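A single protein chain has been omitted from the complex, and every remaining protein chain is retained in its original position.
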Amino acid sequence: MRRVRHSKAFLVIAIILLSSLSIGVTKLRVTTWAGAEEAALDEEIIAEFMRLNPEYEVTYEPVPGDYYQKILTDIGAGTPPDVILLDAEMIPAFVEGNYLTDINPFISRLNRDGASGTNLAEYFPVLVDIFRSGRSLYALPKDTSPIGIFYNKKVFDELGVPYPPQEGWTLEEFAETARCLSKDTDGDGKNDVWGFAFPSWVGVVVPLLWAGGGEVFSPDFTQTSGYLNSDLNVKNYEFFMDLLSKGYAPSPQEASSLGGTSALFYTGKVGMTITGRWFNVSIKGQIAKGADLDVGAAPIPYAAPENKATVTYASGWAVPANAADKSGATMLAAFLSSEYAQKKRCLEGGLAISAIKEIAELQAEQDELDAAFIKMLDFARVPVGSQTKYYRPQFEDTWAEAFDRMNVGGETVRQAMDWAAETIDKYIEEGEN
Amino acid sequence: MRRYKTLVGLVVLAGLLILSAFAILNIYAKSSFEEFTAESEAALLKSLKLNYQNLTAEIDTKLNILVDNPGSVNEVIQSLSDEIEYVGLFDYSGNLLRDFGYSSPASLSSSLFFENLTFSSGYPKTEMTLIDGRAYIQTGILMLDDTILLVVLDKFDGITDKANSIYERMLNVYFGNEDDFASLNAYPMLDYETLNSLFTKTMNSQKPEAEEISVEDEKATLNAIAVYDSDNWEVIGFFTTITESSEWSEESRSMLIFLWISAFSSSVFAMLFLYLLFRRSQSSIKMKRSVRFLLGFIAYLPAIILFGVFAFSLFGDSLSKVSSAVALKNAKGWFSDASSLLGYESERSLKEFVDRSKRVLSASFIIKKDDNIVVSNLSEKRIANLEIMNSFNQNDMESGKAKVNDVVHTYVKKNIDGFEFTILFEETSRENSILSIQFFSIGAILVLLVMVVVSTFIISNIESQTLINRTLIGYGFLLPALVHLVWWAVGPMGFALFLAFRRWSIVDAAKPFVGFGNFIELFSDLKFWNAMKNTAVYSIYVPIGMFISLLLAIAVNKLGKLSIVLRVLYYLPVVTAGVATTIVWRWIFNRDFGVLNFILGLVGIKSIAWLESPQFALISMMIIGIWSAIGSQLLIFLAGLQGIPKDFYDAAAVDGASKPRIFWKITLPLLKPTSLFVLVTSVIGSFQVFTPIYVLTQGGPLRSTDVVFYHIWQSAWVDMRMGYAAAQSWILFLLLAALTLVEFKLFGKESWQAYF
Partner (left out) sequence: MNNRFFSIFVKVVIMALLILLGLSTLLPYILMISFSFMAEFEMYRLPPKLIPDVLRWENYVEMWQSQPWGRYIFNTLFITVAVLIGQIILIAMGGYALSRLHFPGRDFMFKLFITFMLLPGVVTLIPGFIILHSMNWVDTYWAMIIPALGNIWGMFLMRQYMLSLPSSIEDAARIDGASSWQIFWKVIMPLCKPVVATVGTFTFLAQWRSFFWPLIVTRSKEMRVIEVGVAMFSSQYVTNYPAQMATAALSSIPMILIYIFAQKWIVQGIRLTSGYDK
């Protein structure tokens, strides 16, 4: 009995000793909100990083829910991850709260040593600017996704409707196309094939309003009244609501009880959907599962050609202000945005448009949808959330509630948008207090 | 003899406890104090760095004229002539074109600085530089005609002088990077390893760092901060200061002396007094209980008082002394930069000045002229709500404590040339250190109070050893459960009360006291009251469910064997309902394909959008509530029904009572205690519903399912406002407690006592 006990103790001690053998290696943690596919690609990139830099051991931690709460709590607790993925919309709040490291000094050194991803000139300037504030740089851009229209070519072909033009089109042309695509095929008096999926998410509503000629914030970002609820914006959104009431799009409740707008698009029940380039990934997934899809992309409709606009969303790799080894963390962040990573993720993985110009060009050559989206970068604006800390979550949540008010609450567009502008302005006023 | 052993044991325990409490407090306070002084040293270094940056900005401004007027080179040189060491006008490749009468070493044009100028965008660059072991400021500009003006100014002494006279520190500058550096001639080099490790630390953290060194066999601390080139791109050197250990030792020593004297005196006092108490209770026949308690309390009183005095007064004062001394120094340094700024510039670049100061010092600034705000990094509203708590005048400066947005700051104000400059330092780390020492003391005082009870008890009953033994054993068995209760129930409740009066967020270090602010906000918070309303409506499902389950219980009761199967069926949801089953309900409630609408359709009712319409979403939650609760209510009612002795029914039957009458007059009243229990616990439970809302509706649509518990969760973990959420939970708690009391009163006390 005694012997067994002793050998058990030895085993325990041995295990403890062995597990501490990783002394001498610096540990780094990376957090993202990646889903399964992205996570797989990210892990390959990280494996390559560890191969090139064996003195680092990197743990990859995808966090699918409540990402920002978890990150902020970790930072507040003093145990932050070393590299965090941040949306452009979170940058203002994080910068103001002093949660991020200014990586300029580290990039300069790493660049001198030739570390990959540290040559700022190889990225799209507009993307790097998103992550700048004054003379400081807070993150390196990962990739970008403009907002555009995906259309199901087969549906268009069957009904003999011309494709949306690549140079852009007016709201009226869009409405006409939607009308032609909407049909009642089972004779119950309601349409069951529709022209487009109704844009209710704030992420596509803002660029639509821009393309309509309006703005959502005042130039100094201190208020939304008079901008978000301007007559022009109200008129343009009423235009869309009107199309909804005419049956050219399924109502959100209908869409959700039928399985969601994506499912409707895949099965050809909805001809067009307005969303970001990331939808491309789901489409490719469906095709891989055997769906018969042929999809094209085009810019969102504008009021007049001079209003042509859209938004391009981006995210970047940042280093928290209280990370332990900032130099190593910056090197990892740079590697995660480097050419190698971009090739893996964007060129091979097709997850988004690469932030590095050269790789983006290669993507355009390879894929028709990407070519369309890259052209949109010419007139795409930075997300409004990257310039004010009141976008996420106040603006986003208020718009969602305003839409509910229009949709199920019985309010008119004007009433809801007036309420939204008033509510957001109240947040801004309280926040500045 | 035995009682003496017990007495000695008690006395020694009391003494040791007090001693160790003070010892722990000492360790805690010492390390807090050291951390705080280290932070203050870091603040001084940052001020020095700001002085340097302001100096380089000043010189940039002087050269700025050349951006648009390259011809005025001579004027510029003229204005700088007092301090010029070297100057030269070079061409793009570094050849000297003009030397203006100063001897300029040719090496000027081969430096990295010159190279960077050739790549620059045409704006002046200014940095410090080391030439022949002396520190200078070099500045240069690439002009429109592709010529480069480079000037070396002997201005660095201003910084060193400030360090000596204002900050009372010896400034030591190292040039280079953390691996390869050189110091000024005048100062001896410390050993390479120490400097290298210190510089690497500060490069990595981008903050001032410190390391222990020995200077002439005395321990001291070396502090360092990294200084960058004018593009904020490369490091060009390090500012270091040395803090003698004697700097703050006076404060630290006086704290230490106080604590040790307190420790010994109060523990000796307690031990002696307990012995005296023992004697007294042995000699006098009957000592009143209250007198015994009082005397026992007095034994520990000195310890308690001294703890309190230290935590709530002395410690805070020591830290405040440090923080005001440092604040005054930093303020003086900033004021002197402000006055030179006014000398060469007008209001135009005051904004840049404030921005730069904020970036380096992380303090707040207000510049006023004639009572109008000229520049500030605080909003007008914040400045208007600024609360000055105390102030005193010193020389030509006014300083004191002020609250900005409820956060305590130390402020210093000075009038210079018609402008009023105010600098405010956030005292959050000081307040938080004091707060944690206070928490510790409260805990220690509570332990001492428990000791009062224990000591009094032991001394009063010292005769009966068995009683003492029994008590020890009893509490010994109870201890784990008791500790858990205090640790996770009683303690948190008290802490929640504390929290409700503060603004507390995990991501914000400042946890200021806001008085009733949270509650006042709560009263006018429509969303919160909407959540309360929703929860109240939701809890209506409890009586409905109880009614249904009572009927079911009566019916099932008559079915004999079958009732067992039914019992198992009905009770299943009670113990297995969770996230998993909630997900299934999402499909059941689906408007077009869900089974519920299908069944309703069979009887002709139109499809209802259960989860999507504001009218029905809450009802959906109630349906889920009833489904998961019926089983337990049924079983309890069943047990209740079966517990009614058959004799009652027999007697009633003999008397010829009808079925309904039996029900009303016999069954129901006898079920009262059971009903009470079910009602109370179910209502309390219904107010804490969370999972269905989290999984299915997230509070929507249009906040119709935002229930109080979900709302509190959102405030605490999504909006990150834990103080506000704590206030909400207290309101909810008080409401539920009141509800419970009312229910007791209504249903009678006897039914409650039937249980216990």
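Lettered A and B in written order, each chain numbered from 1.
The criterion applied here is as follows: a contact is a pair of C-beta atoms (placed from the backbone, for glycine too) under 8 Å apart; a residue touches a chain by one contact, two chains touch by 3 or more.
In this text the structure is predicted, and so the values were computed from the model without any measurement.
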item: Of A:E61, A:E348 or A:E430, the residue in touch with the unshown chain; value: A:E61
item: From B:L566, B:L600, B:I619 or B:A657, residue that would touch the chain that is not displayed; value: B:L566
item: Option from A:L52, A:A263, A:A291 or A:A304 whose C-beta touches the chain left out; value: A:A263
item: Per the touch definition above, residue among B:Y86, B:W248, B:Y538 or B:W730 touching the missing chain; value: B:W730
item: Touching residues on chain B - with respect to the absent chain; value: 457, 467, 470-471, 473-475, 477-482, 484-485, 488-493, 495-496, 499, 504, 506, 552, 555-556, 558-559, 562, 565-573, 575-581, 583-588, 592-595, 598, 627, 630-632, 635-636, 639-640, 642-643, 673-674, 677, 680-681, 684, 687-688, 690-691, 694-695, 709, 712-713, 716-717, 722, 725-726, 729-730, 732-733, 736-737, 740, 754-756
item: Those residues of chain A which, in the complete complex, touch the missing chain; value: 35-36, 61-65, 70, 73-74, 77, 79, 258-260, 262-263
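Rule of thumb we're sticking to: only the chains that are shown with their structure count from here on.
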item: Inter-centroid spacing, chain B versus chain A (mean Cα positions, whole Å); value: 32
item: Chain B - residues contacting chain A, complex; value: 203-206, 226, 228, 231-235, 362, 379, 381-382, 385, 405, 505-508, 590-593, 609, 612-614, 700-703, 717-718, 720
item: Chain A residues within the chain B interface of the complex; value: 66, 69, 72-73, 75-77, 97-99, 101-102, 104-105, 108-109, 135-136, 253, 256-258, 325-327, 401, 404-405, 408-409, 432-433
